[in-house]
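In this view, the complex is presented without one of its protein chains, the others remaining in place.
Right, chain A next:
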Amino acid sequence: MGVPFEALIPYGIMLGMFAFSAASVSKLREIQNGGKRARRGIDAWDQQMLERDRRLTGFVRGQTDRPEAPPGFEVNNPWRVEKRFY
């Protein structure tokens, strides 16, 4: 008892959709992380180090091993501010 090939077309479409979304999400994660593997288990210290990397290199996952910071690094640390309460 052979199965007619028309019965398999929907399964092909479903598998293709899953594969497409998986490939898209992994490509997106790769772009977001600059080609490196994603960080996980980020705590407050990691968070502020990622922010410092962004201030140093312009990209959250950017890394640099220069001993001196680029000019302007010492003044680009943002103050967290909120709307004034009256």
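What we mean here is this: contacts are C-beta pairs under 8 Å (C-beta built on N, C-alpha and C of every residue); 3 or more make two chains touch, one makes a residue touch a chain; residues count from 1.
The rule is simple: contacts and distances are computed from a predicted model.
Hidden from the displayed complex is a chain whose UniProt protein name, among "Exosome complex component RRP40", "Vacuolar protein-sorting-associated protein 36", "N-acetylglucosamine-6-phosphate deacetylase" or "NADH-ubiquinone oxidoreductase", is "NADH-ubiquinone oxidoreductase". Contact residues of chain A toward the unshown chain are 36-37, 39-41, 46, 49-50, 52-53, 56-57, 61-70, 72-83.
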